[in-house]
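Structure incoming, see below.
Every protein chain except one is present and positioned as in the full complex.
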Amino acid sequence: MDAPSYTLSKIAEKDNLAVYDLFFGPNHPGMHGNFGYVLEMIGTEIVKVRPNAGHLHRGFEKLMEQKLWVQNIALVPRICVVDPDPNEVAYCTAIEKIMGVEIPDRAKFIRTITLEMSRLTSFLMGMGALGAALGLYTPMYIMMADRDLVLDLFEWLTGARIYHIFNIPGGVRNDLPDGWVERLNEVLDHLERRLIEYDKLVFENPIIHKRLKGLGYISKDEAIKTGITGPNLRASGAAYDVRVDDPYAAYPYLDVKVITQEGGDALTRAVQVRLEFEETIKLIRQALKQMPEGDVRLNLGNLSMLKVPKGEAYAKVESSKGEFGYYVVSDGGLKPYRVGVRGPSLPAGLLYAQKHLPKMKIDDVAAWMASLAICPPDIDK
Amino acid sequence: MTSRWDVERFGIGPMATPRQADVLLVTGYVSLKTLKRIIRTYEQMPEPKWVLAFGSCTVNGGIYWDSYNTITNLAEYIPVDITVSGCMPRPEAVMDALQTLMKMIQSGEAGAYKKYKENYEYYKANQDRVLKKTVPILGQTPKNDLEGKNEDAKE
Amino acid sequence: MIELLLVPLITTLSIAFFIKYKRVTWTLFLASNGFILYKLYSIYGMWSLSYSFNTGYEILGAKFNLGVSNNPIGWYFAFFSALITLIISIFSIGFNKNSKSNVSVIWMLIIFSNLGIFFAKDWVTFFMMWELMGWTSFFAITNGKDKALDGAKYYLSLSLFGAALLLIAISLLGAYTGTFEILPSAFGLLQIINSSTKLGIVILLLFLTTFIIKSAIFPFYMWPQKVYAEGPEDYITFMSSVMIKYGIYPMAIFIVPVVGSVNLPRILNTGNVLQYVIGYLGAISAVLGTLLAIFQTDMKKLFAYSSVSNMGYILLGFSSMTIVGFEGSLFHVVNHMILKAAIFLTLAAVVFRTGESEMHKLGGLVYRMPLTFMTFLLGIIAAAGIPPLNGFGSKWMIIQALMSKKMVVFAIAMIFASTGAFMYLFRALASIFLGQLPDRYKEVKEVPLTMAVPMFIMMVIMLLVGVVPGVVMKPLTTALKAVGYNVDIASWTVLEGSLKNATIDLKIVFYMFVAGVIISGLMYFFGNKSETVPQEDNYTAGEYPEEWGVDADRFNYSYSFYQPFKEMFDPLLESISIDDLFASVGRNFEYLSTTIQGLFKRGEGAVLLFSIGVLLLILGGLII
Amino acid sequence: MKMQKSDIINILVDRGYSVFDLYHNQIALAVKKENLLNDLIFLRSIGFEHLSFITAVDFIDEGEFEVVYHIWSYTHKIHILVKVRVDRNNPVVPTVIDLWEQSQFYEQEVHEFFGIKFEGNNDLSPLFLENWVDIPPLRKDFDTREFSIRLYDAEVDGGDR
């Protein structure tokens, strides 16, 4: 694979006209969200890539300085549409850290369950998107239908399908409704049954294996050095999971199995997501079983007049794409002084685009993006 | 859009490029960078064409109304036929909007693209105002240490 | 009969006399050509015409006479090649308007040797004309261009090598059969093979090698691309359309009859060993030529390999040794002449206007040169063998013949090559004429009238032969009948295949095509009207290309067009090192010649002297 | 090889850093601009290999920017916030792209939003904003509401302003 691109870059030096540009995004069917790469190509092979980010930049970090502490909870889930809950939890955890409060155990478990459900939806979408990037739409539609089942549960619990605004400083908004747990169990059973079909359609498909094998290889050392996190890191062989290493919510009470694989290519990453999907279902079951009774929120007074003492904290949460981190600085006022957001996709979406895409064929760009689960909104913020 | 609310049963499906499309769905907030691309995409669509603005953000900025990088009213820049409120709108609302749009097209009410042609200067002026600004809006001059950052503006 | 050769010879001399006055020379040239064409037309059917100059000498026990005769197959070749040559030479007037040298003298000499080769009665005349053509080509290729010298040298060395083999073969043949006349010697050779197989096959293979060198068959497929790369475009048009057939003609009159009737071990009950030798040469040429053509970036090289591939088809047709295959091959000779002339004329026009032959540096010329585009389009449709243009009929006949003889490997090779032809042909179309027009060619104009008219004529001929193949097939079948083959005279539009119920009326195909186009045209006009937008207004995923410094040149996919496909073949093509072998031989040859050149200190003459010396040595060795 | 937080604090205090113990696994570290690179190299050598991200805080009242490097150790499971204070009028920080490749983009981002220069980083072109002529948006003296109202005619009701 190296040899032709070497000659290609020689060609590009010698013959400028051999190179042409292809715009991959923002308005491109292979691109998830508004994001773009300007690809310089020779033939169908990429020789250079210019990332074109910022289409989704909304200035979150600035907007959060303008709003009350609790108002921001409505804002944060919008940073990542497919996996919104980690944002809420990370933001709330940071506030709780500054305030030095410990939330009730039941709230911790409910948070954990919503986080894991959110992870389910995100994985379903990610696996579907991977199929769609390779032209396989059937599992995508089936997964979207299954995702709707989880979203229904969210709607029942929080009143909203996508942006739940459920976690608040001091706990969660309300307790689980009656019958909700039973329904959740049913949905989990259903998803487990469906896994067989997903396997047949996607993960055991020889064509998918052929297409993804060896694509976008990241070694373990490289992944650690460049800040790759989440399933992508674990697919490279590093056993790092925020849920275990820096536990939050109810994870200290749970037995989280960290799945690692050697391999580090797109296929391993795809399988990693599938394995973690299964593990997530088990984890929700575990959390449901261990969930204690009790309050679901601390009484922090009138939340809209919440004042957070002067201080700073960094809280991170393992989202489906990796480490989501909120760095919150408070000056003791009604509004945050500064919120810094660490999205998990930046190293993959910008750095690895420049590392991987040259030498790659145009055929593989969408599949590569899907395999790294690049989520442009959290790059742009 | 998902399989439960299958839009394809109305014969609606996503197309890959603006050339093949009838309806432009603007899903949510529009940052300046995106607006520029939306305009190009919109202008590349063959007539007749319609715009379905999706979410509160396109109506009045929604939750991002005070952001420095998102526009507040999409209809100032391109003609919008129909908007769906909500953030995010529920799938039922989107389906309803699509069906309403279909009815409007049949009855001839939806013809915003004609408006765009007639009031082209108005739209262009609005677009240029936000996209091609050369002086700082808040009146401060950029400090010297920011040289080289605003190359585009100097041209 | 002899006036057919005398007129061009005299015209050549008089043109050389008036060489300063271009108008006079071209008038003379056209007048003489008109006469030749008329004369050729008028001797159609008079197969007994001949002229012989008796020298009275005997060499190797065979009579040494020089003569021309109206051989029917020769007439078929001569007439169509003269016609195409005339059209090309008219094009050449416009093409060379600004050049200092007067090319009409070369063209006249070419026409002279052209007629000589096809009407030669005996091998000696044939050899003389063959050599004259070789040398004329050398001068025509190097005409005014130093760069072209490499290719010309390569070509010259190869054709000298071929000529040496030819000379040996002729001597051997003369010595063993006692005659130098072409047609009788064929029977002589047949007898030699049947009596002493090894010697006969050696002679046959010597002849075959000479001819496949000239026709650029594998393993001698390298010269066209080397010569075409830098040669003058008007002349390489002639080379690729007419000259490359010089090897085919003697094969058709000499080798095919011998191979077809020789008694040798048979393979798969379908043919003898030699048939398969010819077939495999053809199949490899067809496939390899196609693959190499697909990977070229220079349009002239691309079509050079396309010619190799087409020569392969002709050999495949021969290898079937059926009358349908034979007819198909000879039909394809003329079809290829026509379509290659049309294609190369347009390439010449493109080079004339832009000075560029690398395809990825061109693009969008359809905006500026619509007539050239149309000619090229029809040319590639014909070359791809798509009805209703010419090129289809002959390919169809060859495939029919191969299928009827159950030569499945050859049939598959043929289909592979002709489907692969879509790839390279379309690639040329897309890269040269379609896509984005770069800024530097925004001012390019359509070619002048003298060049436009020949192109237009070519279009008409292609369509005519495509719909009414009888205009070629009738003379062909008549000629074949005259030679003694058992054929029916073809009708105007119907082609006969060799399988059951395999007749095809190209007229009906044409009507159907017209009907289809009319229906779809109705649909088109039934639709709402369309609006023409400039080429810059393109789908770019919403980006503004100009803001990224992307201009028309940088928004044009044409370099490395079939890269994924090429990568499949990279290991294979690297392992075929025939190019390298030839290159090393060529280098040694060049080294040797430069050494001797140093001795003589007399430019190119040294190569000539050296080569003649080599030839004399070989000849002497043989006689002893 | 895993060190406790107290051990790490001791090591750091011994080397003369001002260390703030934030939470059970978070430490803040104030370093000088001149020593930043050496300090980061040292931190990496004792196992802090994961750069989470780089951000900045505008302390407008104190006339300083604070650039914060978030570094995590996989081995010690400790999060360190390395803070550098720079003058607001001449904000220059040495680049760390040689240590962590991905910091290229974080530095671009911080430069774009705060106007902080990174010495040694040659490509500080805007990453997210196009045609931006105002002062960098994340500085405290940039009023995004005012900006939005003036440029986009944002509607304000309810007297929120």
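Each chain carries a letter (A, B, C and D) given by its place in the written order, and its residues are counted from 1.
The rule we apply is simple: contacts are C-beta pairs under 8 Å (C-beta built on N, C-alpha and C of every residue); 3 or more make two chains touch, one makes a residue touch a chain.
One rule holds for everything that comes next: contacts and distances are computed from a predicted model.
When the unshown chain is looked up in UniProt, the name that turns up among "ABC transporter related protein", "NADH-quinone oxidoreductase subunit H", "ATP-binding cassette domain-containing protein" or "Hydrogenase expression/formation protein hypE" is "NADH-quinone oxidoreductase subunit H". Just so you know, the chain we are not showing touches A, B, C across the whole complex.
Screening C:20, C:445 or C:529 against the full complex identifies C:529 as the residue touching the chain left out.
Checked against the hidden chain, the listed residues C:16, C:430, C:453 or C:471 yield one contact partner: C:430. Here the missing chain is touched by one residue of A:101, A:207 or A:239, and it is A:207. In the full complex, chain C contacts the hidden chain through residues 268, 363-364, 366-367, 370, 373, 377, 381, 384-387, 392, 395-396, 399-400, 403, 406, 408, 411-412, 415-416, 419-420, 422-423, 426-427, 429-430, 434-437, 497, 499-505, 508-509, 511-513, 515-521, 523-524, 526-535, 538-539, 541, 552, 555-558, 561-562, 564-565, 567-568. The missing chain lies against chain B, touching residues 3, 6, 8-11, 15-17, 19-20, 22, 44, 46-48. Residues of chain A in contact with the chain left out of this view: 20, 22, 28-30, 44, 131-138, 141-142, 145, 201, 205, 207-208, 210-211, 361-367.
One rule holds in what follows: only the chains that are shown with their structure count from here on.
More C-beta pairs touch across one of A-B and B-C than the other; that pair is A-B. Each chain gets a centre from the mean of its Cα atoms; for chain C and chain D, those two points are 72 Å apart.
Centre-to-centre separation of chain B and chain C, using mean CA positions: 59 Å. Chain A and chain D have Cα centroids lying 23 Å from one another. Of all residues in chain D, those touching 2 or more other chains are 126, 128-130, 137, 142, 144-145, listed in ascending order. In chain A, the residues that reach two or more other chains under the touch definition are 26-27, 54, 57, 59, 62-63, 66. If you check the complex, the residues on chain A that touch chain B are 26-27, 29, 34, 54-59, 62-63, 66, 74-75, 78, 81, 141-142, 144-145, 147-148, 161-163. Here chain C touches chain B in the complex through residues 531, 537, 539-540, 542-544, going by the rule given at the top. Taken in their complex, chain D has these residues touching chain B: 89-91, 111-112, 115, 117, 124, 126, 128-137, 142-155.
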